[in-house]
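First, the structure itself, so that you have it in front of you.
Left out: one protein chain. Kept in place: all the others.
Chain IDs A, B and C follow the sequence of writing; residue 1 opens each chain.
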Amino acid sequence: MIDFSYTVWILLIPLVMFVVVGLFGNRFKPIVSGIAGTAGLFVIWILSLITAYKYFFVLEKAADGSFQKFLAFNMRWLNLTDTLHIDMGVLLDPISIMMLIVITTVSFMVHVYSIGYMDGEKGFMRFFATLSLFSFSMLGLVVATNIFQMYIFWELVGVSSYLLIGFYYTKDSAVAASKKAFIVTRFADLGFLIGILMLSFSTGTFDFITLTGANSPAFSSGTGIMFLGLSTMTWSMIFIFMGGAGKSAMFPLHIWLPDAMEGPTPVSALIHAATMVVAGVYLVARLFPIYIFAAPVALDVVMYVGAFSSIFAAVIACTQFDIKRVLAYSTMSQIGMMMFALGVSGYGGHEGLGYMASMFHLFTHAFFKSLLFLGAGAIIHAVHSNVMNEMGGLRKYLPITHATFLIACIAIAGIPPLAGFFSKDEILAAGHEKSVMLYWVEMIVSGLTAFYMFRLYFSIFWGKETHYHHTPHEGSKFMTIPLMLLSIGALLAGFIPFSMFVSSDRLPFHTALEMGIAIPAVLVGLTGIVIAMLFYKKETTVPDKIFNALGGFSKAAYHKFYIDEVYLFITKKIIFNYVSRPIAWFDRHVVDGSMNGMAYVTNEVSDRIKSFQSGQLQQYALVFVSGVVLITLLFTYLLTN
Amino acid sequence: MSILTLFIIIPTLTVIGILFSKSHIQVKWVAVVGMSLQLLSAIALIFLYLAERRAGNLDEVLFVQNNVWYETLNIRFYLGVDGVSVAMIGLTALVVFAGIFASWDIVDLPREFFTSLILLATGVFGFFISLDLFTMFLFYELAVIPMYLLIGIWGSGPRHYSAMKLTLMLMGGSAFILLGIIGIYFNSAPSGGQLTFDLLQISKQTIPINVQLFLFPFLFVGFGVLGAMFPFHTWSPDGHASAPTAVSMLHAGVLMKLGGYGCYRVAVFLLPQAAHQLGWIFLILATIGVIYGALGAIWQKDLKYINAYSSVSHCALVLFAILMFNQTAMNGAIMQMISHGIMTALFFALIGMIYGRTHTRFINEMGGLMKVMPFLAVAYVIAGLASLGLPGFSGFVAEMTIFVGAFQNADTFHRVATIIAASSIVVTAVYVLRVVGVLLLGKIKNEHFETLPDAKWYDKISVVTLIFGITFIGMAPLWLSDMITGGLGPIIHKLLAAAPILN
Amino acid sequence: MFEGVPLTWFLITGTIMFFVGIYGFLVRKNLITILMSTELILNSVNINFVAFNKILYPGHLEGMFFSIFIIAVAAAEASVAIAIIINIYRRLVNIDVEKMNEMKY
Partner (left out) sequence: MLIMRHELLLIAITVILLIVEIFLPDTQKRKIILPAIILMAAVTILGFFPGTPGILFGGMYQSTQLTMMLKNILNIGVLIIFIQSVDWLKQEQNKEKVSEFFLLMLSTLIGMNFMISSGDFLMFYIGLELATIPVAALAAYERMKEKSAEAGVKLIFTSALSSGILLYGLSMIYGTTGTMYFADVAPLITGAPLQVLAFIFFFAGMAFKISLVPFHLWTADVYEGAPVNVASYLSVISKGAAVFIFTIILYTVFYKIAVMWSELLYGITILTITVGNLFAMRQQNLKRFLAFSSIAQAGFILLGMIGASQLGMTTVIYFALVYIFSNLGAFGVVGIISNRTGKENIDDYDGLYRTNPNLSLVMMLSLFSLAGIPPLAGFFGKFFLFTAAAKQGYYILVLIALINTIISLYYYLLVIKAMLLNNSDQPIARFTSDGYTRIGLLMCVAGMVIIGFASSIYEVVYNLSYGLY
């Protein structure tokens, strides 16, 4: 057995970086923080690659030929009950290692890119410190050995996301967006927490290996009907999925994601495209055995939510003009597809194709989506705007960006042989096996994806010639090199025989392209591209006409179907004005009033009885004598009874 | 003489030293030296305690000092600590230490200020180490009274009203406690023998159930008032709002913990049957308090009010956890006390420092302070994050322990209460982020604020000490949790014996 | 001399005197008259003591002694009272009890 305990350093190095840069960063020049953070990331990137190599190619497989799932490191962190305790450790299995690769790669690229992008920004040091914190949290999340550790890091990525979205803290919109992101995900996390409580109470453990093992207590306990005809385990899984849905921006908890684009673009690339937002997918995948064996209803929920979110977001993406928002809705749509894939999946071998497809798409998506964001960053950096109407014809000024952006667009549109094609194809194949209707929904999403991506592409790089104040130019080497490296990933990632490494039961299996699915998908994608080209390559009025023709629907889509307004109504109007304010009033006037009332009554009584003390000697004597008489009468009464 | 007597002797000597100090500076330094010694003794106590336990000492309480005081009434000067009290002492020492630095700016009557502050601390220390109900009560009242002067003289706003209200409400609570204590005393030997105030000895008796049912509400409400139990919490917002910085810190950080600790150590421990029978009433109140305080905080505009309502919510969580009657939840309750103690002290320290610079506490009038005073702002963000239960800070550990513990009660009533209480974490996030957003981020609203200075060295000592406290516990909670669990044994045992059906 | 006069007669006399005294104390406005009323009360007590002693417990003289002491104390009391009244008169030129209400509430 190879010793993997060094993997704990993958967690510790970013943490140390965070502390060191955070506390002492301002003693040095800003660039030092950037270099230090990047160097740390480089080290753990290498470590992750080594780990992956050793795990997949060197480590012996288990007796049944599957990849092992084991604790590389573990320590007791907190004792709760006799059976429940929170541990901190590193769990290695195919998906956690896959995630390690994704996170460290993208994170490293983003670090390098940021040195260029953030150059001269105020708070450079703060940026890198928080980025390290995020890397630490995200890595901790994926290697979590138990669900509580995952929850802990889950919260931590939430806060790093909060800090990074609100990086430009003097901008009110950024502050509002960060707040929104945190609170919405926090609300979802409440569901996660309740789910954990229910799950752990039924099973008596937090441990992933026990929970998802063959003899998991989750399969046998908590099966009784609890509420609305569903079992405890189903409810707990639905609650846990609520947490995942919040972080992964599934409908209706997605509202924070578009706003989160207020953060610096590298952050959007890292957190809101490649890593944190897929945590929900990862969570479901992590607990997949429980979903499939103990809570199939919850898995159906995952499927429907995923499918709906993907089409919902794709429609909105077609109507947006802010390039980062388009990408954000695209992200939401793609994650919806991953969720959908998990939802349709079965367990074991080819049955578990959806599971594999989901992970595969997660993997490829990370490359081309972060590439898209970084490209968008380069564009914004060049033209100082993120509204696509103010752009056009940029291919002349930004050749490298143009090329890489195009690669990413083709990849996400699902055109072979780029990465997106392979993973999307598997998803559609898995979907087709489960539900034909949803398969066609995803097919439409696929087409829409191609359309809005190329709408974006053509509007930016072709279209009308816009006059710029300053001639746009490429960023520094720090920015262009990561773009090129990532585009290699976007080009080639699809060729990895993913099912040989990642599968629902950790047993490798073979997959082949199903032409019956691949060909229609490619055709749909191409259709989308062609339409986009017709509409946007030259400046035309066709899109506007169509937009107007669709009337209310397109308007609603443009306004993101008014979900934000609903939330705003609930929070601002109902909670703030109709709950909190009355409570504050109630507290002041009723609760406190009753306390003050007691004092008032005492005072009043005191005032009323003052006339007894009239100063008249004879009245004193009268009271005296009446006292005696009263007591006598009282005792007469008492004695006669 | 046990090490515990130090915790009374040191503050007493400090007070004497302060009274004989010549200048204002000297007063402060005497206070600093005294309270540093106190902090060191507290740390030493923690280590000694852990060492003793590791050496296999299984006594219920350690470092016992037991002297007869009033022989005929069997009143004793009886000191001793278990894991819970050691933890509380650590908390107190830390907060007091930070409090001294936070009040470095006091110019008006500093001698009196520090005297009162340390007297208050003495009361708190004495309360936590006493094992005799009489001495416990004595220290309890000793801790409450200096509050009046501290708020009344050095406070702000409607300080006279607030001070009076706070004192009267707390003394009202203590009147209830007194009745409860006397009632327990006269039933402390149900099978004959000498009556006693000795907590441990009483805990080994079973007080007749009808007596328990009579006394329990008095004791629980009495301590609950100090623990800001709904609906007896209204002294807290007013009191905090008017109090000077260090007093708010000590008050919310430590004094309010006396309430929770008393509920746990006296009401529940000595009257377990009644606790089982009547606990549900107070559980409802506590649950209401958790969510009510949090929702109430959203609308407030004054920083101190926000934090006061937040304290109501957090302290209600302590009572909530105590009333869950199992080891995990109680452990969480104690941790929540410690966590909230440090955290809220940090909050009040920062609010005080910000107020000292901007001269307003209304969040609408401020904004963008991050730019002007980054140290204080970052510390405030940290405090806020700790308050909303972020992992890595003590609040998370405590809250999660409470929720997991509370969830072990499998009936619907407790479940619903738990879920309602748990939902407060969202509401907490709302108000914390609202404050952070309006106060620290965004643009600077008042140009006068552009030139305000950041934290001074003494501010930094105070803030860093407290931040260290919350992060240390938040990162490595195991020792604390285990230490507390060790102290919980007898009470859990007693509760289980009281209700065999439980669990 | 008292043979044949039953105890109740004395007691009734005493009681009447007592209440007359109290009545006088309550309604008279002149301090001197009020002082006289208190003397009435004390004398009613004397009657009681003497009557009880003579008729019920003739063996001892406790009641007699008591009344003698009461008379003596009453004299002392009266002297102090009158001294104060004179002082009042000097200050107010008036000894109306209702005028003495400077301190109240």
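Heads up, the rule we're going with is that a residue touches a chain if its C-beta (ideal position, glycine included) is under 8 Å from a C-beta of that chain, and two chains touch if they have at least 3 such contacts.
These numbers were taken from a predicted model, which means no experiment stands behind them.
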Displayed partners of the chain not shown (whole complex): A, B, C
Contact residue for the chain not shown (choose from B:141, B:365, B:454 or B:482): B:141
Among A:24, A:53, A:553 or A:612, residue touching the chain not depicted: A:612
Identified contact with the non-displayed chain, of B:18, B:118, B:163 or B:263: B:163
Among B:183, B:244, B:293 or B:469, residue touching the chain not depicted: B:183
Interface with the undisplayed chain - residues on subunit B: 69-73, 75, 134, 137-139, 141-142, 145, 148-149, 152-153, 159-160, 163-164, 167-168, 171-172, 175-176, 178-179, 182-183, 185-186, 214
Touching residues on subunit C - with respect to the absent chain: 14, 18, 21-22, 25, 31, 34-35, 38, 41-42, 44-45, 48-49, 52-53, 56-57, 60, 62-63, 65-66, 69-70, 73, 76-77, 80-81, 83-85, 87-88, 91-92, 97, 100, 102-105
Those residues of subunit A which, in the complete complex, touch the missing chain: 602-603, 605-607, 609-610, 612-613, 615, 617, 619-621, 623-628, 631-632, 635-636, 638-639
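Assume only the chains that are shown with their structure count from here on.
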Topology of the chain contact graph, where touching chains are joined (line, ring, star, complete, other): line
Closest chain to the centre of mass proxy, which here is the mean CA position: B
Chain centre separation in whole Å, for subunit C relative to subunit B (CA means): 65
Chain centre separation (subunit A, subunit B; CA means) in Å: 36
Contacts with two or more other chains, residues of subunit A listed in rising order: none
Residue ranges of subunit A in contact with subunit B within the complex: 76-81, 84, 86, 148, 151-153, 155-156, 159, 162, 166, 169-172, 175-176, 178-179, 182-183, 186-187, 189-190, 193-194, 197-198, 200-201, 571, 575-576, 579-581, 583-584, 587, 591-592, 594-596, 599
Complex contact set, residues of subunit C against subunit A: 22, 25-27, 34, 97-98, 100-105
Residues of subunit B defined as touching subunit A within the complex: 165, 168-169, 230-231, 233-235, 237-238, 292, 295-300, 326-328, 368, 370-371, 385, 388-392, 396-397, 400-401, 403-405, 407-408, 410, 418-419, 422-423, 425-426, 429-430, 433-434, 437, 440-443, 477-478, 481-482, 485
